[in-house]
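Note that one protein chain of the assembly has been removed; the remaining protein chains are unaltered in position.
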Amino acid sequence: MQADAFLEVRNVSKSFRHGRQKTGRMLALSDVSFTMAEGTFLSIIGPSGCGKSTLLRLIDGLQQPDSGEILIDGKRVDRPGRDRGLVFQAPNLMPWRTALRNVTFGLEAQGIHGAERTRRARALLELVGLSEFEDFYPSQLSGGMQQRVGLARALAVNPSVLLMDEPFAAVDAQTKLVLQEELERIWLMEEKSVVFITHDVDEALFLSDTVLVMSKSPGKIIDTVHVDFPRPRSFDIRGSVEFAALVRRLLDSLRHRQPTEDSSWAARSISSKEGPHDGESARLSGPGNVGDGSR
Amino acid sequence: MTVSLPDFPGQVMSETVRGSTHLLRQLGRRRWFRRLVVWTLFAAIYEVAAYIVGPFFLPTIQAVIGSTSGLVSDGAFSSLGGALKQMIVGYLVAVVVGVPLGVLIGVSRVADYILGMYVKALFVTSLIAVLPLLITLVGYGFAFRVTVVLLFAIFFIVLNTAAGVRDVDPQLLSMGRSVGASRLRRAVSITLPSSLPFIISGMRVALANSFGGMILAEIWIARDFGQILTGLAYNRDLPKFMELLWVITLLAAFSAAALKAIERRITPWAASRR
Partner (left out) sequence: MNRWGPRIFEFGLRLASIAAFIGVWQWYGSDKSHIATPPPTRVFPALWNAILHQGLLGRTVGMLVEVGVGLGISLVFGIVVGFAIALFPWARDTIDPLVDAAYAMPTIMLIPIIGVYTGLGFRGRVFIVFLYVALVIVISTSTGVREVDENLIETARSYGFNGLSLFAKVLVPAALAHIASGTAIGVSRAVRGAISAEMLLITANLGGFIVNMQARFNNNALVGGILWTLLIGYALYGLALWVERRITPWRVRAE
């Protein structure tokens, strides 16, 4: 195992009851493994129902894997913890709390009180650009603003890993572009590790250092792409030839690939920076030429 | 892809023990079984309590059921039937007056400003206070009982109908206008069906409330059925009184359930609203 592996997902499988049958079970995740270095931005893309949200819930500790294990900083995950912050697709703000009190929500669980709690919440509202809205209720905020409050709430508990489950899927296209740039800015300032679930290829490429592609039924990792555009990234990179090539490659992976028998190669390819699948080579390999073992 | 996994790893125990606990666990998930257990328990506790405190305070369930023939010979059920007939008259008048009034208040802002506040005020206040005045106005007869039921029922119908009419999707109405549907056509094919669920659920609550109005009128004037009721109460003939209470409660519950079934039948598209 690599020395700087911060988050390790080792051979994780998870199945659910299938309908009302007693014996039939749906295999949501099959032997998923990958590692991630501290402070990096990792996206997981895949068709809906491929188990990517389940994977995120397992990392958060809301659910437990049937087999395999998940380690963060060498410690095994078995319940939600303050080293992880989860941001959902819906903002899931408490409607009876103002923006500020929503941000303090997570701090309350940690027993942080009074002025310190408010001070931290204010700082984070400022970070997401909502200082003037601290007394507003969620119902008075737009979808994009609500999502920013959700992000501030997750950041407030100062997690080392931020887990984001399609956080921008429910906002309009314009807002989404703004929020993506904001997220990158905040990520660069806060130096968190981020696991980001999305089904939007552009979004994954724009934000990530690494993109994992998952297949459906069973959920497996079938491709890994490193993205080496310099940061902070501007809107312009979306128009570049390299960006387009990576988009093609991810779309091909999503569309044509059969589930691979051996998904552990994906983990290998992330953990070995010098290997054939490191960012540079993947980026230059171009569309339709995805390499070994999977076809 | 579906794979088979064992549900729970069974513990080691003898076949019979495992069989019976398994059966109990299965039964425990069944709603009818839970009801059977808990309701039997409630009934048993009640029955024991009734024996302990005596018939002056609580009649046993056995005594309540046993009092049926006495009620029949007292003529209680036939006079209850008479009271129900008057209730139905009052209820129907409430529907016939209430629905058009509700439509008027729902459609016209002017009508709402002029009439709406009285409807809302009478809806939330204590109408029982009006009874002494009502008696001096219309006397103790048929008109009094019908009016009390009417007052207890009509405001639900008016307010629900108005809410239903206001709830009609304005886009549907403008669609109707754009395809050239006449005003009447729009009312029949758009406004009516989309406010129907509201109207019927208003009628359902109003019917349940009519029973309260009917009983109030009967007790207030203490003649016919009311006389039987108050007589049973003063003589502490609790088995008979309780049986009447059960019968009336069941009638109210079943008539509400029947209207709900009708509601589902004729407005199946509104299921999500309920």
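When the chains are written out, they are named A and B in that same order, and each has its own residue count from 1.
Operating definition for what follows: a contact is a pair of C-beta atoms (placed from the backbone, for glycine too) under 8 Å apart; a residue touches a chain by one contact, two chains touch by 3 or more.
Nothing here was measured: the structure is a model prediction, and the numbers come from that model.
Visitor: Check the options B:L23, B:I65 or B:A121 and report the residue that touches the missing chain.
Guide: Missing-chain contact among the listed residues: B:A121.
Visitor: Of B:A143, B:L192 or B:A208, which residue touches the hidden chain?
Guide: That would be B:A208, which touches the missing chain.
Visitor: Consider the whole complex, including the chain that is not shown, and state which of A:G106, A:G144 or A:P167 touches that chain.
Guide: From the options A:G106, A:G144 or A:P167, the contact with the absent chain belongs to A:G106.
Visitor: For review purposes, identify every residue of chain B that touches the missing chain, sorted by number.
Guide: 31, 34-35, 37-39, 56-57, 109-110, 113-115, 117-118, 121-122, 124-133, 135-137, 208, 211-212, 214-216, 219-220, 229-230, 233-234, 236, 238, 241, 245, 248-250, 252-253, 256
Visitor: For the chain that got dropped from the picture, name the residues of chain A it touches.
Guide: These residues touch the chain not displayed: 60-62, 80-82, 84, 86, 88, 90, 92, 94-97, 105-106, 108-110, 137-140, 157.
The rule is simple: only the chains that are shown with their structure count from here on.
Visitor: Could you state the distance in Å from the CA-based centre of chain A to that of chain B?
Guide: 52
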